[in-house]
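A single protein chain has been omitted from the complex, and every remaining protein chain is retained in its original position.
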Amino acid sequence: MAASGEERPLGMMVPPVTPGVEIPPEPPDVGARALYIAGRLLAGATTFFFLAFLFAYFYLRSLNQNHQWHLGHVKADQGLGAVIVACVLLSAVLAIVAGRQMKAQSSGWLGPAIASLALGLAAIALQCVEYTVQHFGPTDGAYASVFCAWTAFYAIAALATMYWLETQIATELRARRTPAPAHGDIKDPDRLIAPGLDACVFFWSYLAALGAIAYVTLYLL
Amino acid sequence: MSTTIESHSQPAPVRRPLLRRLVGFNLLTAVLLGVAGYYLGWFIGHQVSSGKSFKFISATDENDVALLLAYLFGVVGFLIGLGFANYPVSRLLGKHASLREKEDEGIGRYFGLCTDHKVVGMQYLVGIGLFFFIAGLNAMLIRTELLHSTPTTIAPNQYLSLVGMHGAMMMGVMTSGVLGPFANYFVPIMIGARRMAFPRIEALTFWLLMAAGFILTSTIFFGGFPTGWTGYEPLNDQAVMGMDSYIVFFALVGISMCLLGLNMIATIITMRAPGLTWSRLPIFVWSVLATSVLMVLAAPMLIATLAMAALDRTISTSFFMPGGGGSPYLFENLFWFFGHPEVYILALPGFGIVLELLPVFTRKPLWGYRLAVSGMLGVALLSFFVWQHHLFVSGINADLRPFYMLSTEIISIPTGFIFLCVMGTLWKARSSFTVPMLFCLGWTFNFLIGGLSGVFLSDTPSDTDTHGSFFVMAHFHYTIMGGLIFTFFAAIYYWVPKMTGLRFNERLAKAHFWLMFVAFNSTFMPLFVLGMKGMPRRVSSYAPNLHGLNVWVSISAFVLGFSMLIFLFNAVYSLIVVRLPAAANPWRSKSLEWQVPTPVPVNNFEQIPVIDSDPYDYGTPLGIGGTEPATAGA
Partner (left out) sequence: MAEPNHARRFTVLWVVASLIATPLVIVLLGPILPPGNGSQQASGHVTDNTVLLAMATPVLLLVVIYLIYAIIVFRQPKGGVLEGPAVRGNQRLQTWWIVVTSILVVSLAVYGTVRLEEDGAGSGGGPSPVVVPSGKKLKVQVIAQQWEFTYRFPEYGGVEVPHLELPVNQLVELHVTSLDVIHSFWAYQLGVKADANPNVDNVVYVKPTHEQTFEVRCAELCGIWHGAMFDHGHVVSQEAFNTWIAEQQTKYAAATKALPPYSKTYLPEPTRRAE
């Protein structure tokens, strides 16, 4: 295999794989650890993303350029906001419960997980409702701009996390429906789901904490 | 292509008919879906912005909503066409897809979604090379215009677009200039792993970057953008639709960077071979790790900032418009909070390559391994605390200038560590001056000049003279072109023989180095003088008394451009036409990547190696073979 004068066409710089040959599996804990770390890093990246909005909030608030920071009629609905953040927090708690149960090898994790998913989606739906009922739009001063952009990006982040949670649930449901698949990685669904669920639960609870900060900043301050 | 397969001894992969191969998730589908998505977005954009239901979406002649949506839909279509949606959708349905894609094709592996880190590395090398070439051509056009002291060859708005494209492309695409090709290819091999931690994400970063590059290039169809790579508000808000190309480009680059960094960190932490402790990790891997931390944390800030800018441009939010309660200062702060780490994202991999290559060519262990590591981590950490030195004269937090002066000066301490390690490694060495070694030494000189000129910029009083002038321009070309591009070429000459099994013509390579080194210095050294004589950056008209020096710089720049053509010729000639075979380990390196066969097997290692030392086991032990016990320095 070592280099020689032999013709080596460009396409062969990495030799092709014979169909059917599998890459030997990594040690089982590697994928789990990678997911663990990826969840934390994702949380770090998300922090910095929303930090930009938090910074914008306080920066523009302190400057209050042209007295356009907070116009009189711009009033976020604190009640609706509280319901949204309550949904998110409750969903995160349920997700944590599901994660605990998964770690305890209990098959009962599916219930809290599905409830968590439903609550998370409800929060996103309520956020959309809020946009339609609020009496201001993103053009009404700097606060309104920060409010609309921050909550919108938060909803998008929440939606992505809900997708992540859903994949875990869907994998489990499919594995239950077809208990002994003959091929692929789903021989032991728990082993497949556990690290993913763990990382997902961590990220979701972290995002929920960010949501609480967003609520305090945007609605209460 | 058929001969390709026959000449290979392994069983031929299954070949499907041409028509079958054209249908499916490949580049052709991706382009078609990308175009379809583009027009879909364009249509929707026009629908929503002319409708009455969304009164805050501004109806200007220039429809930014439509263009932004067109780009976003286009990118999504492109990614779906490549097959990036398959895995998420199957996970949504609870299926677990197999890891490998494109495993049964020959050269087709390089033109689509491939999760083999070696293929991604090669893709990156060619893809980034393409955009490096385009950005370099822009630079040539800029210098052509500057042959005259008034706008003559190129209209001022086109000139600014060229400046912006050159800057944005170099700062955007080249962020992955080393991490893309070389870290993707070699980090898993260097740490004794069979793949990256997240191979699909790895492939995604590449294709996002390519989409981004093409979007930036497409700005010429929408009037270009006048802001340079920094995209300052409110000029950003004032600009025509071409600005949206910049925004989408940089946001995609940000996403790509963030994911690339995340993948690298996860891989390096979790997938090291047994025995590869942190103190045995190759220094290049350390530099990749430090860079990745910056990428993961700084890039989201950029994405958020650009999202705000896009909202200002489309639905008239007022993040950056003073009249509506916003502030351009906010943009400057957020942008440079990303922008300064970004500078080190470009510089750090260069440190790693120099320190990785020097031991091989000096036949000595790396001098001061721990110092080098702490230098890199120190630079990475401190780079988050210096951003306002870009804003010394802006009037932002003027009272804090002493702090930023101090933090900026302090960041030169860890940078100094790297120089000490370079010098220590060269001490009593047995250096052979191969082409990669020459590029490393070139780096040492260039980065020294870049660093020392940085002292003038970090000092507020003297920054008053140099800020916004050609002096700054010369400074960061010394650190980025002299720092990153020189090491980029060092890495190409050093590692491409491993990646391809072929080597470069050495005479041409040496000619490339010497011409590039001389022309580089001859181009950028006079720019310090021009800046000090009061020539602002990004101008197409300048004082007539600076004409002579500008002509000199332009001619040098053309020679610099010509040196790149030598490289290109060498690459085509040596690697494609003549196909010079490379030795298995031409540099007698002890690093792990040179111990695996060429071409590297798909699984990298038959058996995961067990590591018992760092890869710098060169040199005779102390006091043996007539060598005095060395004291390495005074």
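Which chain is which? They are A and B, in the order written, and residues in each are numbered from 1.
Here, contacts are C-beta pairs under 8 Å (C-beta built on N, C-alpha and C of every residue); 3 or more make two chains touch, one makes a residue touch a chain.
Quick caveat: nothing in here was measured; it's all calculated off a predicted structure.
Interface note: of B:Trp42, B:Phe186 or B:Tyr329, the residue touching the hidden chain in the full complex is B:Tyr329. When the omitted chain is restored, the residue from B:Leu32, B:Leu93, B:Val126 or B:Leu406 that touches it is B:Leu406. Panel shows subunit B; residues 58-60, 151, 156-157, 159-160, 226-228, 230, 232-235, 237-238, 312-313, 316, 318, 321-324, 327-329, 362-371, 391-399, 401-402, 405-406, 408-410, 412-413, 416-417, 419-420, 423-424, 426-433, 441, 444-445, 448-449, 452, 455-456, 458-465, 467-469, 532-534, 536-543, 588, 616, 618-622, 626-628, 630-634 of it touch the chain omitted from the view. What subunit A contributes to its contact with the hidden chain is residues 65-66, 139.
Convention: only the chains that are shown with their structure count from here on.
Each chain gets one centre point, the mean of its Cα atoms, and the points for subunit A and subunit B are 28 Å apart.
Contact residues of subunit B toward subunit A in the complex are 1, 3-4, 7-8, 10-11, 13-14, 55-56, 88, 91-96, 98-100, 103-110, 116, 118-119, 122, 194-195, 197-198, 258, 261-262, 265-267, 269-271, 296-301, 303-305, 307-308, 311, 315-319, 322-327, 329-330, 333-334, 497, 499-502, 576, 579, 581-584, 597-603.
Residue ranges of subunit A in contact with subunit B, taken from their complex: 1-19, 23-24, 26, 30-31, 33-34, 37-38, 41-42, 44-46, 48-53, 55-56, 59-60, 63-69, 137-139, 141-146, 148-149, 153, 163, 166-167, 169-175, 184-186, 192.
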